[in-house]
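Every protein chain but one is kept in place in this view of the complex.
Chain lettering (A and B) follows the sequence in which the chains are written, and residue indices restart at 1 in each chain.
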Amino acid sequence: MDPTSEEPAMSVASTTREIGDEALPSRGKVGVIALIACESSLLAVFVVAYLFYLGKSLSGPYPKDVLDFPLLGTIFLFTSSVTVVFAVRALRRGASSAGAGWLAATVLLGVGFLSRTAREWQRLIFHDGLTISTNLFGTTFYSLVGLHAGHVVVGLLMLTVILGCAVRGALRPSHAERVELVSWYWHFVDVVWFVVLTVVYVVGR
Amino acid sequence: MSGKGRQWGCRRSRRLGRILPSVAGSWFAAAASAREAVEQPNIFFPASTPAYAIRELSWLVLGITGAIFVVVAGLLVYILVRFRGGAGSEGTDPPQIYGSQRIELAWTLVPLLIVVVLFLTTARYLFAIELTRPTAGALEVTMVGHQWWWEIRYPALGIVTANELHLPLSLPEGTSPTFITLQSADVIHSFWVPQLAGKLDLIPNKTNRLWLDPRRPGTYVGQCAQFCGVQHAGMLLRVVVHPKPEFDAWAAAQRSPAADEPSAHLGRQVFESVACVSCHTVRGTRANGLFGPDLTHLMSRTTIGSGVIDNTPEHLRAWIDDPNHLKPGVLMPAMALSREDLDQVVAYLATLR
Partner (left out) sequence: MSAITGPLSEGEAAADAQRPWTSTLHEWAMTVDHKRLGIMYVLGGLVFFVVAGSEATLIRLQLIHSNNTLISPQLFNRLLTMHGTTMVFFVGIPIVFGFANYLVPLMIGARDLAFPRLNAFGFWLFLFGGLLLYFSFIAGDGLAGAGSAPDVGWFAYSPLAGRAFSRGHSTDFWTVGLLIAGIGTNATAINLVASVFTMRCPGMTLGRMPLFVWMMLVVSGMTLIILPPLTAAQIMLLFDRFLGSHFFDTQAGGSALLWQHFFWFFGHPEVYVLMVPGFGYVSEIIPVFSRKVIFGYAMVAAASVSIGFVALTTWAHHMFTVGLGAAPNALFVASTMLVGVPTGIKIFNWLATIYGGRIRFQVPMLFCLAFLFQFLCAGLTGIMLSVAPFDYQLHDSYFVVAHFHFVLIGGLLFTIFAAIYYWFPKVTGRMLSERLGRWHFWLLVLGFNLTFVTLHFVGFAGMPRRIYTYPADRGWDLLNTVATLGVPLQIAAVLCFVVNVVVSLRRGAVAGNDPWDAWTLEWGTTSPPPAYNFESIPIVHSRRPLWDLKHPEDPDGPHE
C-alpha cells in the first residue's frame, strides 16, 4: 500500500471520513456532544435534589420571601448566545475583527450575568441571611445556581482565550469549527440556565 | 452462650499461628451453645408467618432457577464433550453458522415468559406482606435504632426496655401478631431476625412498619443488618417468644418501677451521683437519661452490651469499668469509678430484676 495514501494520524477536528456512502461526523463534534451529555447528567442530579427538597425546609427564609426573578441577568445570558452565533459566522467568512467584536460582546454579556448573580447572592447572604447552611432551600439553591455559575466561568475562560487569539490576529476560518464547538458548550450553559430559571424562580417560588 | 469468658472481639494482639487451635476451641463452644434454647438462625427454618411466606415463595424461585441451571449447564457440558476438537482438528474450519432468527426469537420469548410468571408471583407476595394491617389483637412495639443498641418500647403496655424483644405467641396463626414501628436516632440500621421476618431498615427521619407473627415459642437471634459504624457487628438482638400467659407475666414485671432494696441503697446513691444518670433511665429514680439503654429491669435480660456478653455481675463490673475492652468503639465511656464505688454500683444494678 502506498504510504502517502494514509490519512494523517492527528487531523484537524474538521476532517471527515467516509465509509461507503455515509460521511462520518467530526471528532470534535461527537466529543463535545458527549461532554454535554455528561454535564447534563451532573446538573440533572442537582435539579432533582432541588425539586425533591422544595417545601421541605424546616425554617426560613423561604424562596417566595427572598427570590426575585433575575430578568436582567437572563437577558444578558440569552443575548450572549446570539452574539456568539454571530461571532462564529463572522469567523467562518474570514471577518476576524468582526468576529473578535462579537466574541468580546459575548464575554462582556457573560460577565454581566455573573455580576448580576453576585449581586443577588450578596443581598441574600447579608440582607436576608440565607447561606448554604441555613436550610434545605439554601443548600439546594446555592449549589444548583453556583454549579451553573461555575460552568459559566469555565465557558468565559474558553471564550476569553479565543478572544485573545482573535485580537492577536491568529484566528483563521479553519479554526471556525473549534470555535463553534465552544459555542455549543456556551449554548448548553444557556439551556441549563433556562432549566434553573424554571425550577428555581418559577416552579419553586 | 459463647463459651466460658470468651471475650467479644476485644483488641488483644494475636499471632496467626494461634488461629488454628482457637478454631477448634470455637467449634466446641458452638457445640456447647447448641444445648441452649437459642435457635440457630436460618432463613429456611421460619417461625413466623412472613418468614413462612418468604420461604414458600423461595421454593418457586429456587425451582425455576434450579431448572434453568440444570438445562443450561447440562447443555454446556454436552456441547463441550461433543464438539471438543481432537488431534488433527487443525486445518479446516467447521461450517460457519451466522445465526437463526427463529431460534433467537424462541430463546428471547421463553425467558420473557418465565420473567412474567415470576414477576406476577413475586408481586402477589410483595403486596400481601406489605398490605397486612394490624388486627384487634395485635401488639404494637416501637423500636429505635441507636449506635449500637436497640431501644424497645411497648407504648400500650407502658414498657421501655432494650436489646431483648419479648413477643407473645400468635396461635392460631394471625391472632396476636406484633407490629413494630422502626425509627432511628442516628444512622441507618436494619432489623433482621431471619426466622421471624425479612429485614427492614431503621432510617432517621423516616418511619417503617414491620409485622411478625410468631408461631413457635423459643429464643431467636438476629442483628443489625445495615452497616452502621464501628460496632455494627455488636448490635445483636434477641427475640423471646412466649405463650400468652407467660408474656403477660413478663409485661407486668417490666411495667413495675425499679426495685428499691435497702441493701443496695448505697449503690443507688453512687449511681445517682455520677454520670450514669445523664445517659440511662431507671424508672422511679432520678436517672432519666435517654442516650443509653433503659436499666430499670437490667437483670431480666440475658446479655449486656446488646448481646456481646452474658449478663452476670462479673461481666457487669467489667463493662462499667471499661466497656471499650468488651466492645471496642462503644460510645459509653469508661466510668473511672473507684473500686468501692464500682462494687456498690454493681451491687445496686444486680437488684434491678
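Note that a contact is a pair of C-beta atoms (placed from the backbone, for glycine too) under 8 Å apart; a residue touches a chain by one contact, two chains touch by 3 or more.
Keep in mind the model is a prediction, meaning the values are calculated, not measured.
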Check the options B:214, B:307 or B:323 and report the residue that touches the missing chain. B:307
Among B:53, B:298 or B:316, choose the residue that contacts the chain missing from this document, as touch is defined above. B:53
Out of B:42, B:263 or B:338, which is the one that touches the chain we can't see? B:42
If I consider the whole complex, including the chain that's not displayed, which of B:48, B:170 or B:190 touches that chain? B:190
Which residues does chain B use to touch the chain missing from this display? 1-3, 6-12, 14, 16, 19, 22-23, 26-27, 29-30, 33-34, 36, 38, 40-44, 51, 53-54, 57-58, 61-62, 64-65, 68-69, 72-73, 75-76, 79-80, 83-85, 89, 93-100, 103-104, 107-108, 111-112, 115, 118-119, 122-123, 125-127, 129-131, 147, 182, 186-188, 190, 192, 194-195, 197-201, 203-206, 208-209, 221-234, 236, 307-308, 328-329
Residue by residue, what part of chain A touches the chain that was omitted? 1-3, 5-7, 9-10, 17-20, 22, 24-27, 30-31, 34-35, 37-39, 41-46, 49, 52-53, 56-58, 132-133, 135-136, 138-140, 142-143, 147
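Note that only the chains that are shown with their structure count from here on.
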Starting from the mean Cα coordinates of chain A and chain B, work out the distance between those two points in Å. 52
